[in-house]
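A single structure is presented below for examination.
Of the protein chains in this complex, all but one are displayed in their positions.
For reference, chains read A and B in written order, and residue numbers begin at 1 within each chain.
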Amino acid sequence: MTPQQPLTLEQLTQAHNLAVLAPELSLTLFALAVLLAGAFFPDAAQRRLLPLLALCGVAVAAAGTAALWNKNQVFGPPDSAVYVADNFALFFKWIFLIGLGVAILISGRFLDPRSGDSHTVIGEYYGLMMLSTVGMMFVSGGRDLLVMFLGIETLSIALYVLAGFARRRLMSNEAALKYFLLGAFASGFLLYGIALVYYAVGSTAFPQIAEVVAGGPTRSPQISPTILYLGLALLVIGLSFKAALVPFHQWTPDVYEGAPTPVTAFMAVGAKAAAFAALLRVLPGAFGAVSALWHPILLAIAVLTMSVGNIVAITQDSLKRMLAYSSVAHAGYLLMGVLAAASANRQIPPQSDAAQNATAGVMFYLVAYALMNMGAFAILVYLENARANNAVASEIARTGSDSADSEDANIRVDELNGLAWREPLAAAAMTVFLLSLAGIPPTAGFFGKLYIFREAMGQGLLGLVLVGVLNTVISVYYYLRPVVAMYSQPSGAADAPLVSSEGALGAAGTGAAGALRATSFSLSVTLAIVLCAVAVIAMVVLQAVVFPWAHEASAIQASSQVTRL
Amino acid sequence: MPLYLIVLLPLLGFVVNGLFGAKIKKPLPGVIASLAVGAAFVVALLRVLGLSAGNSATADEPNRIVETAYTWMNVGSLRVDVSFLLDPLSAIMILVITGIGFLIHLYSVGYMQDDHNDPEGRLYARYFAWLNLFIAFMSVLVLADNYLLMFVGWEGVGLCSYFLIGYWFKREDAAEASKKAFIVNRIGDFGFLLGIMLLFTATGTLRYFGTGDSPGALDGMAQNAQNFNAGTLGMMGGITLITLLLFVGACGKSAQIPLYTWLPDAMAGPTPVSALIHAATMVTAGVYMCARSSALFEAAPDTKLIICIIGALTALFAGLTALAHNDIKKVLAYSTVSQLGFMFMGIGAGAYVAAIFHVFTHAFFKACLFLGAGSVIHALHGEQDMRKMGGLAAKMKATNITFLLSGLALAGAAPLAGFFSKDEIIAEVWKVQAFAPIYQIIGVVALVTAFITALYTGRQYAQVFGGKPRDEHLHEHAHESPPVMTIPLWILAAGAVVTGFFGVPHIPGVPEQLHAFSNWLSPVFVERAGEAHASADAAVHGAEHPVNWALLFLGGAIGWAGWFLGRAMGLRDGARAVLPGSTSRLSLDALYNATVVRFGFALSAALRWIDEKIVDGFVNGVGVFVGQVSAALRLTQTSFVRNYALGMALGAAIIIALLAVR
Partner (left out) sequence: MPTTYYLAISAVLFIIGVLGVLVRRNAIIIFMCIEMMFNAANLAFVAAARDLKQMNGQVFVFFVMVVAAAEVAVGLAIIVALFRNRESVDVDEVNLLKY
């Protein structure tokens, strides 16, 4: 390795093309604007203005991402650029923006003063969510372990705060504390792994790591490969935590359950996608040459993740906790795609075509997962809103004041009983999301699984596919429970209906001021649900558009490694 | 008229009824749905007539039409079109689906008119919406020109079946049965999906037949066979593995051992649904799929033997179980399982024409039996216990005659439809040359099962319609169903009488027109391995005639004998049910009691016990087991941060040990 030549200031400004950072920069600027606006406007105005401003940020960032598509620009001199805007990164940025956009839409009631947190700071809520998204973007675009680490920390630290945003609620406190302590613990592993890899390889940039590992595996014979492998192991551990893979998943159910539901939705989609962007870049990418070492380990992790996630989800009664376990299980399916990509790269000669297909499968699955999961959580928010409204209405009827503490335990599956009668469209949308999560054809989730299973099968990972298939069978059971509940009659008066017979939109219509406000954020939640449902269905019909798009995005990722090797 | 209209019309009915059904007054949603399916039938009929007009099929130029509606996905090696295939096989299936589907829609208009489970009629439109969606997906299943599209239809009909079984969701059994049907079917479906993916790995395509220079998955099996047996796939069993996986899928959908348990439970749905989905169409999808893949199955003789054995076991087992049931629909359900077993015997023997012929005739007489049973249940205000029926012949003339005709057809009484199709399968099983001894044993089993079939059918008829009324109150109020229900019964009964004559066995002296079915269908299938034109050139193989004639007479005799024996049983049985302990004075009865009844009923009661406790218990037990594992595993989620950190540290230690310490 030759020591890098110092650059002059002029060279620096020429080489460092700020346009590459357009999505990140615009989102950061809007986040700051949201924070500032939160400081200057009165509460009522904030509630209307800030989500709009945040959504504008999403739109501008999405436009910036679109403008960079296929440009394949890098930040810095092409050889040593640590930050790139290849299609791979841009595709992931869209996934993050989907998550952010829907999360903003469904956050309305949570920020309502009567949700138990009268001093909730709206500006900080949206600002943190946007900054967390910036962190995710840095993970997807980073071609360097350190950039990846900084991205992960940016997204995580913001999420620690968001998980505990309902400061008065013990469950939210608990979620934040657990997420924070365990997350920082995992970051420690990750960081130490980076340090060891840096020592063994002499660089933290992925292309250099790939080069040295393929040749060495360390930079000089004096340095034992053990140090590199130790570093790799620690990296795997740290990333596994972020992706919630077994046995590093235990925080997931607790944190997902305790965090405010919109935050859970955002976390389940964005953080997971970011973790897989990192896994795809690090494992089949930088450490592809030693995949024989880590492949069996991750194979075992994938089997465990799918099985534990699905099996434990069966006995969950809280819908939110069930979705948390389901998200663990989905990480297992996704990991299967990563493994297929690595296997394909390992063949002699490397089947870069198959590797690309597998990567594209993971990315397609992530889009489907983002949409159906956000949709399911949006329904959950919708139901929680309805319940809170009913509670408020009954409180007003009883005492004439609207000081109801509507924040209580999570929605149970059997509370969905008869939803199809009161809210046929919400029930239909939830059915679409759940069937898609279960992977029943011809839903988006099915095609995601099909693409991943097919590539895994093509690489001879038949055992893994069998486990995946069996797990899918198991998962049908718990995804079907809410569907069965929704389409059956409420079992007597003991179950207070979540949604009154007039529906949530007209619920609590006894003239309370709360009803009006409920309507205004019910609208945005409804919008989110409709958007997700339409997108999930459109993904099925437009296979010929969406998959090639993911395929194109994964092509850049694969070829950038090949040229470096 | 494009083929996709056949799918689109019922889909349109589904959309209309799904969106506006709740606002339309009662009979109208049913009329809309019936019209949609009727129109689809007309389109299908016109297209099939067009197909048969151009019928000049040769091996080089098969008689088939492929129409691409939409390119669904096109990614590298994977290209899937939404395109539809019309050939003699799918022509027969689509005519059965839309034709019998139309009749059952019509019947449903009357049947669901006053639904005592849903007095307000809030569900009425939903019923027809699902029924229409079912027809649409079923049409996709049979018209698809590739396995993935077929799978979409396959899952779609499963979903509709789930919603229709659970249609009366207020009833606990209906909700449970629908869930069970759905989950048991998933097991089969994923076997099927694995099979499809392996097939794709081996052949690089999912289309059945290629166009131009790109061969399909079922073309050129001679070359493909090498692909199948090369590399990893070859080590895992190659084509045998693929066909077995496909058969696992068929097992789930077509209710074969061990995945049949959902079908008897599925009777919790409305009776027309049982007739359409669980007798005439959906459950035969597995048979259709195997017949469609005949090129694959012919290359895998081991799989065929397994299929034949499982089919025979299922047929025998379910037939015996049917004898022990007293619920009018349960008997028919087990009978369906048993008849599906016969169809798979045909598949396993490589007699695809015979199997599809049985699908065809069975669709008529079993749909008629179910609808007749529905008419009876309708007349008796929901009573399904045959021990409370009896003497209905005088009260319900149309139902009685149609039930009798289709019952005789099911029993295999010559010369009704079931006689010809069942006999054809048994004859074909006898003729198989590979593994001949095993196939001959299966042939004997098939004959025995045919006898049992006649027994329980005769018993059922006698219990329901014969003898004296056993529950006067029920009998008082019984009434014939309205014409909208009896007209479909008459049409189906006519089918049960005449369809057999399309497939008279190939014996000298029979005019060519009476082989219409096999002449129409046989070009679709590859020749049975090691056998050149065995059935077509029967004249050359003179030695077969005695066997054929013998079987024919044996089959006819078995049918009639079983029927009358069963009828006597039913009359006696019914009498005993009301007056327990009374001994019959008929000497014939005493003979039955001493031999057939005592032993036979003991056996079938034992089988019923095995069915309910062991097989069902196993299927349920797996669920319970997974549930217990789940309950145990969730306890690891202790809520203590330090435990989670410890879990992470242990996981980390293991990963470090595996990766770095070596």
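Brief remarks on what is shown
What we mean here is this: a residue touches a chain if its C-beta (ideal position, glycine included) is under 8 Å from a C-beta of that chain, and two chains touch if they have at least 3 such contacts.
Keep in mind it's a predicted model, so treat the numbers as computed, not measured.
Listed by label, the shown chains that the missing chain touches in the whole complex are A, B.
Considering A:L29, A:A59 or A:A195, the position touching the chain not shown turns out to be A:A195 (whole complex).
In the complete complex, the hidden chain is touched by one of A:P253, A:G270 or A:P482, namely A:P253. Screening A:K178, A:K272 or A:R481 against the full complex identifies A:K178 as the residue touching the chain left out. By the touch rule set out above, chain B reaches the unshown chain at residues 634-635, 637-642, 645-646, 649.
Interface with the hidden chain, as seen from chain A, comprises residues 1, 3-4, 146, 149-150, 153, 157, 160-161, 164, 167-168, 170-171, 173-178, 180-181, 184-185, 187-189, 191-192, 194-196, 198-199, 202-204, 227, 253-254, 257-258.
Heads up, the rule we're going with is that only the chains that are shown with their structure count from here on.
Averaged C-alpha coordinates put the centre of chain A at 43 Å from the centre of chain B.
By the touch criterion stated above, chain B contacts chain A in their complex at residues 71-76, 78, 80, 151-152, 154-156, 159, 163, 166, 169-170, 175, 178-179, 182-183, 186-187, 190, 193-194, 197-198, 200-201, 232, 236, 623, 626-627, 629-631, 633-634, 636-637, 639, 641, 643-645, 647-648, 650-652, 655-656, 658-661. The touching residues of chain A, counted against chain B in their complex, run 177-178, 181-182, 185-186, 189, 226, 229-230, 232-234, 236-237, 240-241, 246-248, 250-251, 253-254, 293-294, 296-297, 308, 311-316, 353, 357, 360, 435, 440-442, 446-447, 450, 453-454, 457-458, 460, 462, 465-466, 469-470, 472-474, 476-477, 480, 484, 487-489, 543-544, 547-548, 551.
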